[in-house]
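One chain of protein is taken out of this complex; the other chains stay put.
Order of writing sets the labels: A, B and C. Residues in every chain begin at 1.
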Amino acid sequence: MAFGALVLLAWLLLAGVAVQVGRLGLRWRRGAGASVDWLGGLRALPRRYLVDVHAVVARKPASSVMHQAIAGGLLAATGLLLLAAIPALFAAALYWLLIALAFAVALVGAVLVRRRRVPVKPASLSAGAFLTLPAYLGAYAAGGLIATLLPGVPGLLGVALAAFGGIGLVAQITGGPMRHAVAGALHLAAHPRPARFAGGAASDLVPLDLDAARLGVGTIGDFAWNRLLGFDACIQCGRCEEACPAFAAGQPLNPKALIQDFCAANRKGGTAYAGSPHPGIASPGPVLGVLHAETLWSCTTCRACVAACPMMIEHVDAVIDIRRNLTLEHGAAPGKADAVLAALRYAGNTGGLAPAQRLDFAAGLKLRVLAPGEAVDTLLWLGDGAFDRRYGATLRALIGIMRAAKLDFAVLGPAERDCGDLARRLGDEAGFAAQATVNVAMLGTMSFTRIVTADPHALHVLRQEYPAFGGHYTVVHHTALIDELITTNRITLGPATDTVITYHDPCYLGRYNGETAAPRRVLARLTGQAVEMARAREASFCCGGGGGAPVTDIPGKQRIPDLRMEQARETGASLVAVACPGCTAMLEGVIGPRPLVRDIAELVHEALQ
Amino acid sequence: MSASTDALFRPLTLRGLTIRNRLMSTSHAPGYGRDGKPQERYQLYHAEKAKGGIGLTMFGGSSSVSLDSPAAPWNQVSVADDSVIPYFQQFADRVHAHGAALMIQLTHMGRRTRWDTEHWLPTISASPLREPASRSIPREMSQDDIDRVVHDFAEAARRAREGGMDGCEISAAHGHLVDQFWSPSVNRRTDGYGGSLLNRMRFGFEVLAAMRAAAGDDFVIGMRMSGDELFDEGLSGEDCVTIAAEHTRRGLVDFVNVMGGQARDHMAHAVSLPNMAFPVAPFLYLASAIRREVEVPVFHAQRITDFATAARAVAEGHVDMVAMTRAHIADPYIGRKLLEGRADDIRQCVGAGYCIDRIYTGADALCIQNAATGREATMPHVIAKAATARRIVVVGGGPGGLEAARVCAERGHHVVLFERESALGGQINIAAKAGWREALSGIPRWLAAQVRKLGVDIRLGVAADAALVLAERPDIVVVATGGAANPGLMPGADLVTTTQAVLHQGIDLSGSVLLYDAMGQHNAASCAEYLATRGALVELATPDRMAAEEVGTTNQPVHLRNMYKLGVIVTPNLDIVAVRREANRLVAVLRNTMDMVEEERVVDHVVVDFGTLPVDAVFTDLKDGAVNRGQTDAAALIAGQPQPHQGEAGYRLYRIGDAAAGRNIHAAIYDALRLCKDF
Amino acid sequence: MIRRDPRAERDAMVVSRTPRLRLDRTHRGGASLTRADAPVAAPTIIHIAEPAFLVFAVIEAAGGALNRHDRQVIGAARTLAGRDAAVVVLTPHLPSQAPDAIGTAGGDRTITLPTPTYDPERSAALIAQAITDHAPRHVVFPESADGGDLARRVAALTEADLFAGAESLTPTQAIRPAQAGRVELRATPPRLISIAPDRIAPYHGAPHAADPLPTPAAAATPGGIRAATTLAVDAATIPLDQAPLVIAAGNGVTDFAGFLDLARALGATPGASRVVCDAGALPRALQVGASGTVLNAECYIALGISGAPQHLQGIGTVEHIVAINTDLHAAIIARAGLAIIADAQDVMQALRAML
């Protein structure tokens, strides 16, 4: 009797899920079109879930156990119950024992879910519906367990309990935490960046059709439907919030709240978000009817949130989509952005300086300037940092190293224009496209086997974002080049010192391009005392210099570089090694006593023999 | 870095030579030449500036192109034969290794030198007029002389080129031969080289044309010249603009290096090397006026001591290269510190003129506050960390003690500094009280800022004694307690006041004052000015031939000018014999040092300066307990080697500066550096 | 024994003190004569009676006195006129002693333009009329706010081109920037020229005799500008290097809030000495001096500032200085037009109370 009721419940719940999914589907259909490889996506789904998602989830072992228990138990138990339509199974005692076991696992899972927030809810986790979730989970699992183990009335009572829990859970699919299960699965199948799962970096921004009627995302419906789907996959685990440097600095951005704002914008009158808000922001803002512009401008595009998100949600893409709308349609980029973008538009560099000044830092070095029609092995891309006196020292050191290694290299000199990174992150896609087009055309007139640059932003743009504009290059970061020169014995260094050095991974090198090993190998060659900060490699904490944040300059409670420098101090290092002009500027800008800041190129140049 | 500072770091290109920034050092004669050659000491001195980030450094101030312009009296460089070329090549390599450009100044001094030195050849000039500064009366040059000197200039330019220099300049400033021809005050010729300004320029034209022909088309040749000779009989500002414009119009020079004034006599000399009595950049307007009219880059030096003024001069287009010559003597790392955002660490030239004043006594140029300059072979500009950290106590916060504390702290030691007074600086605080000498306070101000930054434990207002020192359980004790004024030993010494007391306590002495100076230093002269400014009738009596006789060429004239202006009477050749009271006035008994006749002065006050006597109580008390018994090993000190008794248990004790014997600021600072750099 | 008084001995030899000290060692008179027996040469005044041609210099003379730019305009006109031509200075009505100032600045004639109120249309018409009347070879204007405006009005009225903002000027060549400052244009000086401030040197030679010429009679102008009033400004917002009245605090000031308050009340722009900025008491942007801002003020009030050479360099062009200092011997005292030996703190309070 109880068994039958339980099976019926399972089927009813399935039907309920189907209805709920349909309702969600209607919501997602509000989004713009996107071409999705459904077949490939669905085929890859198990692998994406079990390998990619779990790789992220497993970074927190307790959560991983919790999720395996609850999701595994519930799915197994319910799935098995649905199979009871097969009469032979219905009669098998072992079958019911298996179901009981699954419910038992789920019950343990439900307890673990509750334990996450009780007695004290960690700041990064949400309250609200999440507080009732363990009860529904528990009811469903306990009820199922009772119904499978106890005959008679108690069994029926168990079914009733399971029904209470099950219905609660199904109801939560549109408005509550359970949405993530459904949306998450579909999100993994219809993910907007399928290349991310193949182990690729896939962190490039996608070009915008500049002739489109609407530029960027101005209303929630301007997001592609699978983006809306992706937002609904969020389980409010708070990992992005913990990762976010802007949030840590008290700037008005919480990536978790951001995703929930998108969900809310797409569903009027749903259950309220009950996690930490965007710091300092109390009420909804005008952007998409939910957000304040400062929230979008606080993002450094460091991708820490994206890398941390178990649901593979793409926060940065969303931020940039909205910025594109704000900038291109409204000219609303704040702070010095308008002046900087104008400088870029009219002078080809973000400082608005005379193009010939790009080589000032190298006065007297007699660099070879590559002319159209000429060929060279290595092209040194200087980047806009070349205009900065401080970064000039790094470049001079790098040039010294390349000369010591007798490399055949040249620079572009005044012909080089800013790669357009800043414009693109500030949403000025038109400005970016203009820079990219000119640079690609200019590079096309010369021949070289590779580009070396000391600027990870330029590296990222040249390597990952210029292909869409017809520029395909082998791009090497200077730390990788130095690593190569050391391992191939083209340069020799003096003995390692015992200076305590910690290395700060630039976001655009480490997270965006997965390069974290080469700089560490070089550093290990320089000092016997390399130490790591708590947040390193793919989990590195941004310096605050990316995404145009120094230009838009949204105030917070603290400054991001101060936080990062504090993390460096905690290692006891007397020197922070960097590998990016932005990081150098941000970290050197930290006032008060602090470790020295030196680029790896400078350290290697000093150690040259 | 501000936008205008950025202007300092724009490269400059002239005739194919690219100079990395706008900072330079003009040619000066530091007296480091040996046998007429720029050898290791000279080369290291300039290589240090190159290391420190300078764009262009010019050496060989007044390098001689001819034998009748001898190099020996200045320990300078002779470019009169080919034997100098290998030294040039080595020099150029040393400087180029650090990315700076190197040029040399070539000159014939004409009448501005002496015949009674190296070669005993007569001095020559446009006309036979005496030069007041060198007191020489030249022979008027014949056409043969002219042709020979023109040829010598050309040969010298060729040697500079073969020696790997990036260029050269001729000196047509400071009253050298070329500007002796220009200046109507010297050139009274009636031939084609005299008369109109154009005629007077002919000799220079010939020199430059011959140099260009000998050195080739791709060699930078410039000219140092005055922007206004600043005296009635000399070249006016307009003349100088015409000269610059005419030379550039003819394509004879690739740059002009403009300075103000000339140097024919003592006061003019003081003006051309403006010391702290002058405002900052007093003659920038002259360079600026020339830059408005010429198309080639303009260089300029003269008391540009801070980078803000330097940056402004370049950013506003007054000059193309800004020379901070003495500024680089005081700190060769200006460029690098600016680039590294360490502007506050720059040791700023105070304009004491110690460097230049020494070379006129035939000595080598040394900086009053930076004892490493010119001693690069033995003394470090950048202090390295020591292998082991020690506990060091320094007693006394004068220049000696501060430098000791700075060097020890840079070495990484734990340093405690005791100073009795409420402010750091020692006697410099007294010296700086005297009117135009205020800028001396820049010396302790920089030292104090560095010492604070380096975390030295400073105990102000604490008069240390042996117990306090030993309570710190030091490994090393440096006693720099300085000196106390010496009132003299003559009868009546108890009735006199000392210059130190007057300046230190600001005692207002009105009425008539006899100021007796046995030192010939700044002290009494400053005190005379101080008192006379406040209305006292001052007579300065001295056994020397003149007041402030020990004060150098660029400083003594300033004292004398002020004393004349203030009505101070200077009576030379007098000794003080006794002082006694008569009624409510004092009588000073003086004796002429030549005829031994005694005379008296009835005055309201007698102020004396017999220098200082060491303050050595702390030293004496600690001496017996020290492992080295307070002895400094002179041989090791001079060689720049570590002192003996390294690593023995107990403390080592040393004394430096005026605490050892009354000397001067440089002595105190050098004592500290050479001793402490090896701690 | 000889008891000597060298000062008295020398005084006894003095025969006369003016125009320069005269000593006579045989003279033991004691009392000195003060008769000036060398005649003081009267300064020669240059008259250009029969000018080869005329050069007009249009000056603003705001407040009835020539400013720096005005003197440069006359200097430029003098350069163009050389020795033989006459410089005619077109000026608003000036106080009676002003013609001397114009002669000293290098002007040979003056034409007074009677425009009691701001009426640039009328001024332009009068100048155009004067041009018609006298046919000058050149007319030089200051490229200032009002001067530049006037120059263009005259250019439009006389249908002539304007060589605007010349930065270098000789009788044969004028140079000015163009194309966003990327190039310079060089030309033989045309008829109408305006000169950029502080580029062309004022005249320093012997004074000229500045004789008045009649005021031109011009037809009435349309009068499109119906009314004009000059408004008060908030001094604190004026950039330091443009501020007309600056009050600065030095090491002798202790109450900086009170100081800023006083500046506000006085309508002066606040400044500071380096010591004060070094100590962080006032922002670095307020530093006056060689390594701070160089002022262009009319009047400068120095509170508790010693007047170190580097500081004085920042006020080199300021004509009117008030110094309040406790030390009579401070260098700033010698430089001040009004020197007050008093505690700056007290005077600040008294001032605040009066405003």
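The criterion applied here is as follows: a residue touches a chain if its C-beta (ideal position, glycine included) is under 8 Å from a C-beta of that chain, and two chains touch if they have at least 3 such contacts.
Note that in this section contacts and distances are computed from a predicted model.
In the listed set "Electron transfer flavoprotein beta subunit", "Cytochrome c oxidase subunit 2", "K+/H+ antiporter subunit F" or "ABC transporter ATP-binding protein", the entry agreeing with the UniProt name of the missing subunit chain is "Electron transfer flavoprotein beta subunit". Put simply, the missing chain touches A, B, C once the whole complex is considered. When the whole complex is considered, the residue among C:Ile45, C:Ala178 or C:Ala285 that touches the unshown chain is C:Ala178.
Considering C:Val15, C:Ala62, C:Ala209 or C:Ala281, the position touching the chain not shown turns out to be C:Ala62 (whole complex). Remark: the omitted chain is touched by one listed residue; of C:Leu23, C:Ala135, C:Ala206 or C:Ile225 this is C:Ile225. When the whole complex is considered, the residue among B:Gly164, B:Gly195, B:Pro282 or B:Pro572 that touches the unshown chain is B:Pro282.
Taking the whole complex into account, chain B touches the unshown chain at residues 279-285, 288, 291-292, 295, 316-318. One chain is missing from the display, and on chain C it is touched by residues 62-63, 65, 72, 118, 121, 144-146, 148-149, 152-153, 155-157, 161-165, 167-168, 175, 177-188, 197-201, 222, 224-231, 233-235, 237-239, 242-245, 266, 268, 298-299, 301, 312-313, 316-317, 319-322, 324, 328, 333-343, 346-347, 349-351, 353-354.
What chain A contributes to its contact with the hidden chain is residues 210-211, 215, 327-333, 338, 341-342, 345-348, 352-355, 428-431.
Methods note: only the chains that are shown with their structure count from here on.
Annotation: 37 Å between the Cα-based centres of chain B and chain C.
Averaged C-alpha coordinates put the centre of chain A at 61 Å from the centre of chain B.
Counting only residues that touch two or more partner chains, chain A has none. Residue numbers of chain B whose C-beta contacts span two or more other chains: none are found.
For chain B in complex with chain A, the residues that touch the partner chain are 1, 6, 9-11, 18-21, 99, 101, 339-341. Contact residues on chain C toward chain B in their complex (touch as defined above): 1-7, 10, 168, 290-292, 308-310, 312-313, 329. Those residues of chain B that touch chain C in the complex are listed here as 278-281, 292, 306, 308-309, 438, 533-534, 537, 539, 567, 569, 571, 589, 597-602.
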